[in-house]
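What you see is the complex with one protein chain gone and the rest in place.
As written, the chain order gives the labels A, B and C, with residue 1 at the start of each chain.
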Amino acid sequence: MTTIDTARLARMFATIATAMSADRDRLCALDGVIGDADHGIAMELGFSAARDAVAALDAGATDPTTLLNTAAKSFLNAVGASSGPLYATAFMRGAAAVKGKTTLDDSDVVSLFQAMAKGIQDRGKAEPGEKTMIDAWAPAAQAAGEAMASGKDLAGSLEAAAQAAKAGAEATKAMIATKGRASRLGERSLGHMDPGAASAVTVIEAMRTALTD
Amino acid sequence: MTTIDTARLARMFATIATAMSADRDRLCALDGVIGDADHGIAMELGFSAARDAVAALDAGATDPTTLLNTAAKSFLNAVGASSGPLYATAFMRGAAAVKGKTTLDDSDVVSLFQAMAKGIQDRGKAEPGEKTMIDAWAPAAQAAGEAMASGKDLAGSLEAAAQAAKAGAEATKAMIATKGRASRLGERSLGHMDPGAASAVTVIEAMRTALTD
Amino acid sequence: MKKFMNSVDTVLIESLDGFVAAHADILLLGDEHKFIRRKTLRPGKVALISGGGSGHEPLHGGFVGHGMLDAACPGQVFTSPTPDQMLAAAQAVDTGAGCLFIVKNYEGDVMNFDMAAEMSEGVQQIVTNDDVAVENSSYTTGRRGVAGTLVVEKIVGAAAEHGLALAPLKALGDRVNTATRSMGVALTSCTVPAAGKPTFDIGDGEMEFGVGIHGEPGRRRDTLKSADDIAEEICAAILGDLGDKAKGPALLFVNGFGGTPLMELYLMYNSARAIFEKHGVAVTRSLVGSYVTSLDMAGCSITLTMLDDETTKFWDAPVHTAALRWGM
Partner (left out) sequence: MKKFMNSVDTVLIESLDGFVAAHADILLLGDEHKFIRRKTLRPGKVALISGGGSGHEPLHGGFVGHGMLDAACPGQVFTSPTPDQMLAAAQAVDTGAGCLFIVKNYEGDVMNFDMAAEMSEGVQQIVTNDDVAVENSSYTTGRRGVAGTLVVEKIVGAAAEHGLALAPLKALGDRVNTATRSMGVALTSCTVPAAGKPTFDIGDGEMEFGVGIHGEPGRRRDTLKSADDIAEEICAAILGDLGDKAKGPALLFVNGFGGTPLMELYLMYNSARAIFEKHGVAVTRSLVGSYVTSLDMAGCSITLTMLDDETTKFWDAPVHTAALRWGM
């Protein structure tokens, strides 16, 4: 059983930010096909801002909820694209899910993870199958919960989540977008991976690495 | 000694109009190099309007002055380009020069011709050498007057005018424009014939044909 | 890319600085360029705040002033402003009677304004969605908010000036939005400064029918048609969508996308007006110009708002903003 403290959560944001910088151009290219080509920029900007904001906190004097809310707010105010409110809501809901805790155990992290997915869904009102990041996040949250319920530890649960996200992102290729910018393309969106789903895979993979390695 | 009546003057406008239609594209092309590419259109429009206006008059009941003023007005109102006021003024001055006559003898025609050139010069305030139609009209008017003074008939005088116009137009190639649209080009106008001088040759040649053949 | 600019990163703030300097008699700039606001507020009046991606100038900053908006929040080009901007604007211009956000229906904008609304007290929102180019059908995202947003902002702005409270203002805005339909056509693409090249390729003899104001693709690509044929198709889409409502007095608004000159816009107005009037619409108010643009895109949209006595009165009411001004 790992114990995640705020310093570890702060490092998690640094890990995601690094991953986003590396993935930026691919995400912009994906968004260029069915959106407006800025998704990589938005994700890099958002997570860099979140990283900097949480790094500026005094980890010893900050609880996970405050850290996550700080990340949410800085992400939100850095990014005007759709991904801003979606990830900001994710982290705010995650913050609420771990309210009162000073450190997080395995099941707390899975709850946080599931709350994030729920936050994205509540904010964007997308259902699975609409070709959005929800097609990665929803199966990932479900897989993490199931893995934990079946006795897996955090590493195993997040591993299951990452794999489900990957499969979900892959599946968006066969979907016609009915939410987000790509929805105006109708059938023209077929055959292309949703950029938000693609970046979700990167985020989730980075979270797994940062929280379990 | 020929006698020019209003019917003959009306036919003169028809002859010029035909010549202008034939010359239109060349004049537009010349104007395209150092102006705004509409000189052929303007001249065709103006002389077609003048032809139609004078054709509508009752030749028997109209004196040359009225006919020329009618031509001037219809030319003026048909053409928004610089050539409109220039030729309109030419014909109005020509009209004034033959005021009171019912038919024109050789020297009347030469006076009319000289008044036209003077009218163009008064309206446009161009001096010879400024690369305008004046570089054809001024030497043509002078040559016509000198020929007549030296005893030539109308055919000979207009023949001299046409030749002087041609030489004058040719000479504009070596001039830098200081009047008209081309004046903004400075030295860039060098090497190109002035379109208004080129059309003046055509007008004068058509007048010669119509009044002497 | 051929634009008057110094660097991609400073286009927006330099332009905002110039804008507010040129209209310093009526406007102020918020800290960090977060918003543009009226210089003088009217205590007790509901505060109207709009905003959205930049690149649609004069929308929205050009509509801040007496009789229209109290503040506008400019996002980056074609990108929603962020909630901190709306919160800062609300804090600056809410004099106690509440705030009404006017938001164009794009998910980025809607979600960002939603978050700002959730973080505030006493905020209502109007979401405009006048674009009939996107058919409602299966797309749950719904229609885009385009040029009709100006009409909502003008009429609601006048009503707010007149003293209407928050709830009736929201109801009025929704009613105007429901009475409004727009559709656009692009002849060229726009070029986003940060991208440095046209958003889409379009052939010399082509046009994009039903284009959005960010260069989003439209209903279809077609060969370039005559003005009358284009107007015919746009007006048919608007009339078809309005159905029975397309009778009686209306405002006809022909809007340029930034690269189309007035001469062509008035020609389109002439075509569209004839078509609408043939169908029983009485064009009693008109607006022609480039008010809701898409950077340098050549193209235009046609907007029809069905009017009644109340909305006509509010349309006519005095307005003093950088881009719309009459009666004062």
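The working rule: a residue touches a chain if its C-beta (ideal position, glycine included) is under 8 Å from a C-beta of that chain, and two chains touch if they have at least 3 such contacts.
Computed from a predicted structure; not experimentally measured.
K.L.:
Which displayed chains make contact with the chain that has been left out?
P.N.:
The chain that is not shown is in contact with B, C.
K.L.:
Would you mind spotting which of B:Ala7, B:Ala37 or B:Ala59 touches the chain that isn't drawn?
P.N.:
B:Ala37
K.L.:
Which one touches the absent chain: C:Asp204, C:Asp244 or C:Asp309?
P.N.:
Result: among the candidates, C:Asp204 touches the missing chain.
K.L.:
Which parts of chain B face the unshown chain closely enough to count as touching?
P.N.:
These residues touch the chain not displayed: 36-38, 76-82, 84-86, 88-89, 123-125, 130, 178-181, 183-186, 188.
K.L.:
If the missing chain were put back, which residues of chain C would it touch?
P.N.:
2-7, 11-12, 14-19, 21-23, 54-55, 57-58, 62, 187-188, 204, 207, 224, 226-228, 230, 258-271, 273, 286-288, 290, 293, 295-296, 298, 300, 320, 325-328
In this text, only the chains that are shown with their structure count from here on.
K.L.:
Can you give the whole-Å distance between the Cα centres of chain B and chain C?
P.N.:
56
K.L.:
As a quick test, compute the distance in whole Å between the mean CA positions of chain A and chain B.
P.N.:
82
K.L.:
Taking the mean of the C-alpha atoms as each chain's centre, how many Å separate chain A from chain C?
P.N.:
33
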